[in-house]
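For this depiction, one protein chain was excluded, whereas all remaining protein chains were kept in their positions.
Up next is chain A:
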Amino acid sequence: MMRTLLVRGLLAGLIAGVLATAFAYVFGEPSVDAAIGIEEAGTAAHDHGGEEPGHSHGAEEALVSRGVQSTIGLFTGVGAYGLAVGGLFAITFAFGYGRVGSLRPRVTAALLAAGAFVVVVLVPFLKYPANPPAVGQSGTIGDRTGLYFAVVALSLATALIAVTAGRALADRLGAWWAGLAAAGGYVVVVAVAAALMPVIDEVPDGFPGSTLWTFRTASLATQLVLWTTVGLVFGALAERVLRPSASAPAPAAQAGRR
């Protein structure tokens, strides 16, 4: 059973990766290109000036061309991320299904995807938003990476505690009030922690606000496409494994496959 679910999670993740790549290529790449243009204009003064545009990335030597970065590179990155997310999603689903709630598989998967998007992507994004090229000093990459993963880990840990506590409370308060209490507790803890964590603001002077906005909304929307697809595709696939009688007319023939 777990192996079947895991394979379906990976499949959902792959489909999600493909769709998210297409979305990122159409809506994200223009602002990445614009930001790289700004980066190159900024570094051109103290670097080799008359460099061929679109063929390098700032002062770094062009190991990989922009054409590769924005197509195969983008797909490799987003696709691998989608696969990993799909696998982890299937496992989390398996732990939660029938334990945290008794909703049917596709509803469980959709709620899990929405919750995971908020916890893993949206909350960290609100504290440390995505940055296009040319934003962020290279000297602070270690700190920024550490802080980003710290806020992801904190959000995840708080959410796990909130779900466990909410599940325990649900027996006394009912699902609605227990869910509200768990969500409220999560929001309070994460908000306080985020307020205490250091601020990172390395947007250079004169960087166009509209480029920053389009990049960040495209980045968030790419993640939204990915997680929505994982949740909905995995939900549809899991439904066929876990509730064969609901989707197939002959339950007796399917029952043996469990």
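One rule holds in what follows: contacts are C-beta pairs under 8 Å (C-beta built on N, C-alpha and C of every residue); 3 or more make two chains touch, one makes a residue touch a chain; residues count from 1.
FYI, contacts and distances are computed from a predicted model.
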item	value
Options "CbtB-domain containing protein", "Pyruvate dehydrogenase subunit beta", "Malonate decarboxylase alpha subunit" or "Amino acid ABC transporter permease": UniProt name of the undisplayed chain	"CbtB-domain containing protein"
Touching residue (missing chain; options A:42, A:136 or A:185)	A:136
Among A:19, A:34 or A:74, the residue in touch with the chain that has been omitted	A:74
Among A:110, A:165 or A:220, the residue in touch with the chain that has been omitted	A:220
Those residues of chain A which, in the complete complex, touch the missing chain	1-3, 5-6, 21, 24, 28-29, 32, 57, 60, 63-64, 68-70, 73-78, 80-81, 83-85, 87-88, 90-91, 94-95, 97-99, 102, 121, 124-125, 128-133, 136, 138, 141-142, 144-146, 148, 215, 218-220, 222-223, 242-243, 245, 251-252, 255-256, 258
